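For this depiction, one protein chain was excluded, whereas all remaining protein chains were kept in their positions.
This part shows chain A:
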Amino acid sequence: MSVTTLSSPAFVHRQQSWLVRLFDYKPFLIVMCLAPAIGLLGVFLTYPLGLGIWLAFTDTTIGRKGVYVGLENFQYLLTDSLWWNAVFYSVVYTGIATFGKFALGFWLALLLNNHFPFKSLLRAIILLPWIVPTVLSALAFWWIYDPQFSIISYLLVDVLHWRSTNIDFLGSPWPARFSLIAANIWRGIPFVAISLLAGLQTISPSLYEAAMLDGASAWQRFRYITFPMMMPILAIVMTFSIIFTFTDFQLVYAITRGGPGNSTHLLATLAFQRGIAGGELGEGAAIAVSMIPFLVFATLFSYFGLARRKWQQGESND
């Protein structure tokens, strides 16, 4: 700052230099304040988003500028069984994992909403899976799913004697798919539970007292108070969860890389394999763009969830 040029402290605004006055001019200040954020997002988010959609209509490869080819990439994808496979698994993965995360996460949130000792410590421990880098916990799962030295197999075969052979977690399509879903649920539970716990704590206890006076059972209190009151926050958390589960990349890339036999490719890993590893940028971009309709659907879901909140709490509440 140009404080050194001033004869008196900067607080005396009549003697401020033109620079200080410029920074106090509101329109200029607004532009200056927004410039870094908008600039970064514009250059590295909006522009690539547009570029990605453009690339999807070209035959660009790494090292060669492509030409416009119209819908060719998408027409090719529609005939590509691997793409259909990835769409299928992305939907299955998102569906089952989201259901699992929310069922278990909601349950955990309800449990944490009780009074017991060391509650805050427990809450802190539970968030750990979400804090630790996904790839690193995915590596731990990879090791847990090892065909020979899996600790789960050891438990089932040698300790409990429920099975006679080791489980082949990642060697064949369906077990591999479900193993990945289990890892995703494991990673997603903490986020869902802690977010929903915050929602639970905002529900007024007087509602439960009133319901109990009216003789409502535990299930009725859950069904007619907890669940409707949680609807708005549930909708938001679920939208985020669906978007980031559908576009998940790390878990699958770290554990199976799409194998065995391309059975566990999600759209994101397929896009990476074609676009970056295979060098077909245009085709990879087309696969990435094909995720957008699903994401728009999820966002609309969130919008209606929010609209519902307004309706529940009255118009003025924002």
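By definition in this document, contacts are C-beta pairs under 8 Å (C-beta built on N, C-alpha and C of every residue); 3 or more make two chains touch, one makes a residue touch a chain; residues count from 1.
The rule we apply is simple: contacts and distances are computed from a predicted model.
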Candidate names "Peptidase M16", "Sugar ABC transporter permease", "TAT-variant-translocated molybdopterin oxidoreductase" or "Nitrate reductase"; UniProt protein name, chain not shown: "Sugar ABC transporter permease"
Contact set of chain A toward the excluded chain (per top definition): 10-13, 16, 20, 23-24, 26-27, 29-30, 32-34, 36-38, 40-41, 43-49, 51-52, 55, 60, 104, 107-108, 111-112, 114-116, 120, 122-129, 131-137, 139-141, 143-144, 146, 149, 151, 154, 158, 186, 189-191, 194-195, 197-199, 205, 233, 236-237, 240, 243-244, 247-250, 253-254, 267-268, 271-272, 275-276, 281, 284-285, 288-289, 291-292, 295, 299
